[in-house]
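Shown here: the complex without one of its protein chains, the others still in place.
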Amino acid sequence: MTYVDKPTVSNVVKFDDPKVKKVKKITVMLNTGTDIYQGACKKRGSTLKDEYRKVAGVAYMDPKDMARLAVGNWESVKVKSDWGEVICYAAHSRDAPHEGMIFIPKGPWANVVVSPETYCCNDPTYKGIEATVEKSDKEVLLMADLMRSVYRKYTKNEKNVDELPSLGEMPVFTKK
Amino acid sequence: MEYILKNGIVYDPTNNVNGDKKDVMIKDGKIVDNVSSDAKVLDVTDKLVMAAGVDVHSHIAGPKLCLGRLYRPEDSRAGVVAKTDITRAETGFSIPSCSATGYRYSRMGYGTVTEAAVPPLEAKHTHEEIMAIPNIDVSPLALFGNNWFVLQFVKENDLEGLAAFVSSWLKISRCYGMKVVNPCGSEAWGWGQNVHGIDDPAPYWGVTGGEVVRALTKVNEMLGLPHSMHVHPNDLGHPGNYPTTIATLDVVKDIEKNPNVLRDQTIHCTHLQFHSYGGTSWRDAKSGAEPVADYINKNKHVTCDVGQVTFDETTTMTADAPMEYDLYKLTGLKWANKDIELETASGLIPVIYSPKSPVSTLQWAIGLELFLLIKDPWQVVLTTDSPNAGPFIRYPRIISWLMSSDRRTEMIENKEVHNWASKRTSLPTLDRVYDWNDIAITTRSAPAKILGLEKRGHLGIGANADVAVYDIEPENFDATKASNAAVVEDVLTRAAYTIKDGEVVVKDGKIVKIVPSRHMWTNVTGFEQQEKKVLEDIMPMFNRYYTVKFENYKVFDHYIDPAIEFTIDASK
Amino acid sequence: MKTITLTLKKFSSIALEFEELIPDTVYNWNKEDFENYQVPVGNSRFPLTNYFDIEVEGDAEGPEDVKMILEGDMGRVKYIGYRMTDGEIIVNGDADLQAGAEMIGGSLKINGNAESYVGREMRGGNIEVMGNVKEYCGTSYIGEWRGMSGGVIKVHGNAGKQLADCMSGGEIYIGGNCDILAGIHMTKGYIEIGGDVTRWPGGQMKNGTIVIKGKLSYLLEGFDPEGVFVDPEVDGKQLAGKYIKYKGDVGVNGKGSLWLDAEKNRNLL
Partner (left out) sequence: MVYEEPVTDYDHIVENCTCAFCGSNCDDLDYLVKGNHVVAVRHACRLGASKIMEDEDQRLKVPMMRDENGELQEVDWDTALDAAAELIANAVRPLFYGWSETSIECMKKGLELTEYVGAVIDNQATICHGPTVQAVQNVGYPLMSLGEVKNRADMVVYTGSNPMNAHPRHLARYSVFPRGWFRQRGRFDRTLVTWDPKFSDTAKMSDIWVPFEENGDYAFCNAIRAVLKGKELKEDVISGIPKQDIIDLTEAMKNVEFGALFFGLGLTHTLSKQRNIDIAIGLVQDLNAYTKWVLLPMRGHFNVNGFNIFMAYQMGFPYGVDFCRGYPRYMIGETTTVDLLNREEPDVFMVIAADPGAHFPGGANMHLANIPVIQIDIHWGPSTELADIVLPGTFIGVETAGTSYRMDSVPIHMKSAINPPETCREDEWIVNELYERVKKIKEEAK
């Protein structure tokens, strides 16, 4: 049972606004945290599915920033920080305006770009991270593929993990 | 398992045994007068033998203890002990972890402890902690003094309804008896206020503390609960509060005791030391122990425990939340507070009782005055209101003070304590000392009787085989000597044997066996019709204003395993 | 004089705990004692010789005669100098968490960087760190409102966040820069920061002194200016130059003093 294909987002990005200057890359402050779509999908246990990448592998952006990058809803962007880079969907933020700020719901995609530094306070730095966003033509990975690509726990010897066949949207294991 | 404790010097005041050399025999967890030849002999020749200790008032399990542990890691760190093959790790000084609580009471020779404040909404939490405490049986008291239903019944003067409510709420919370804390004051704290004295009504309800205490005491006797009304009066810790204390005790004077109960009193006033202050402010504060002791000496319907200050860094915690905020304003130390919907409030703050401080010393001296001025030891029980005036592990030290007026004089004269002890109290003039028999009364026999526990606090035939043996020879030892005070403290801190229900749990001051603590609760029968009606009446209010469902409110059986049920027939 | 030299030969990613190896306990140990010693690592103990080459020279009557030299990367050796009362420890490399924690006397010198909790709850003695320290240098234990109460910590590099939380005595000198909330909840003692400070020094401080010789980026509202002083004497120390003095944190009725170099912080004049 599944509830949403993807979160409902408004679609008022004005690409032709003459005041908006087009750029290739913007610098933003990245925040992460929970939102209701991510929470519902994660706790239902649908993390392998397409739905999860649509609710957690998404950067909610200010529409002006999207216009500057010429990126529309559900197009791919590359988010990069000191800690790594990840391909996410771009989507119009419900909480806009907040130019210069993006929000990625907590999940494996956000984890790639947040900082593990706790400053001796046990809690890593999930908010207020400097990052850049640029348009990308790569596809957002499904959860299992992302985990394989990032951590390479069982593919240490593979040369090009990203070329392996997708692990798909269902559990992969050998039955007895 | 059978045991025979051979040739001990036995103090058993309930049965008028006063330092006689005799054997104590144990079979199937009970004291018996005869054992078979298979009985294991424990040679305790000339050693001090008493029933296991009974604590009438302590804070050992439940939400505010846990809040204390949660927010005082520096206190937890102060009592860290590594695990052994038998025991689990211990932590905590003033608020020990659950296992440490059980071990430490057990090592002192205690077998029964009253947890003095249970908010029914969080009673499951209290019982969970009791499950985690080993080696002592626990009698929890539920809080009623600021409960909205109680205030409503009192307002409507519906004693019948109130009795049915109490009876069903004891079943729901699985508690042993009733406790009242700063009646109407903790409700006023819901608005950041307090009440002053017993005639100051709670905001909105228009009911006074005096009315609440009177109504609940009547109900207590109507139902014939084993323990009496257990009250923490209004105005705790305020200079000049002793008239409120006396007024609280006097407001129930004419209420007749239920004839079926073991106890003599109708009201037990807890941590009396905190309620016996004269003066008008901390500037001119002085002891109010004399008038209070005088009242108790003249009135047999009253018992008390002291709440003796021990000069430690401890944690105060009480359902008297406004008092804790006052204390926060005085000291500025970290303040915690926990208000419970429709039921009560509570507050916590770390406190340092220093012998250099005039106020701490005054409190210390007032406590000792009460011990020494109240003539009948059956009316006054040793407590520290643990951890409020000091941690319970200090009981042996208090005993050493009670047994030696020389030691007390030494402390005052050597300036170990502030001179308020002599300037503001009568302590230096009191040369009374407790003997071992008095100690047995104030730490075992009296608390057991006050709680209405027939089978505890004594060594008569049929009593629970809860026994403590201490490595001291009363006949060859002078406890009145100041220089022996440290020995008394040391020896009583580590029992030679603690026996719980016929099993040796402590030997030579070390835990040798872990047994689960039992949850003691009172089941009132013969009141079912009234209870059913009351529940129907209050259910709309319950459903609307609580935030949990009634079905999920009660304490289920598996939270009180193992339990001791005290069945009371209220129709008698 | 006894010189004990421990030279790291195998790095363990699971930290070694060194609180038993302080001058107070080892002053009468000979080489064999060290070779027989098992050092706590995780939930086990392993021979010290697995990790160190050991040299012992000379004799000592007490801890005051001991000089311990730890050679190599001590980045996974915790509790160096923990609760030591006397003697000397020199770390020729980085030190891990809790170096000099609860130290009572003696001296600890780290010729490298140190992790968090350097000199936690220190009561006396001297700690000198040639490199940087991370968070919570000279702090209290969590929940404890009485922090470092004596001794001197000197850091030549930078300090991390929340330097000297709840400090209640002693002196701390930071040569480099310092991150947020230095001296938070401080009640007594002296902190001197040679470099720049990011934000909010002295948050909720009740008393004590903080001197900042570099640029402060963000001052809290809880600090009231009390004037500009030239070559002021602060806690018995003569400062050179012009300083702006603040009192705070008023949010907690604090009477602490915060001194900012006037030249570097002209925007506040």
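Some observations on this one:
In order of appearance the chains are A, B and C, and numbering begins at 1 in each one.
The definition used in the following text is that contacts are C-beta pairs under 8 Å (C-beta built on N, C-alpha and C of every residue); 3 or more make two chains touch, one makes a residue touch a chain.
Quantities reported herein were computed from a predicted structural model and do not represent experimental measurements.
Contacts of the undisplayed chain with visible chains (whole complex): A, B, C. Among B:R104, B:H275, B:K338 or B:R518, only B:K338 touches the chain that is left out of the view. From the set B:T91, B:S360 or B:N484, the residue in touch with the chain omitted from the display is B:T91, counting the whole complex. Within subunit C, the residues in touch with the undisplayed chain are 13-15, 17, 40-44, 76, 78, 97-98, 116-117, 135-136, 142-143, 145, 162, 166, 180-181, 184-185, 199-200, 203-204, 218, 220-222, 224, 249-253. Think of the hidden chain as still there; on subunit B it touches residues 61, 63, 65-67, 69-77, 79-83, 88-89, 91-92, 95-100, 121-122, 124-125, 128-129, 132, 148, 189-192, 204, 325, 328-329, 334-342, 349, 544-549, 551-552, 556, 559. Within the complete assembly, residues 1-4, 8, 29, 31, 33-36, 39-49, 56, 83-84, 94-96, 98, 101, 103, 106-108, 111-128, 143-144, 147-148, 150-155, 170-176 of subunit A touch the chain that is not shown.
Operating definition for what follows: only the chains that are shown with their structure count from here on.
Centroid to centroid, with C-alpha atoms defining each point, subunit A and subunit C lie 41 Å apart.
Centre-to-centre spacing of subunit B and subunit C amounts to 45 Å, using the average Cα coordinate of each chain. Spacing of subunit A relative to subunit B, judged by their CA centroids, is 58 angstrom.
Touching two or more other chains at once is no residue of subunit A.
Contact residues of subunit A toward subunit C in the complex are 119-121. If you check the complex, the residues on subunit B that touch subunit C are 71-75, 77, 333-334.
Of all residues in subunit C, only 116-117, 134-136, 160-161 touch subunit A in the complex they form.
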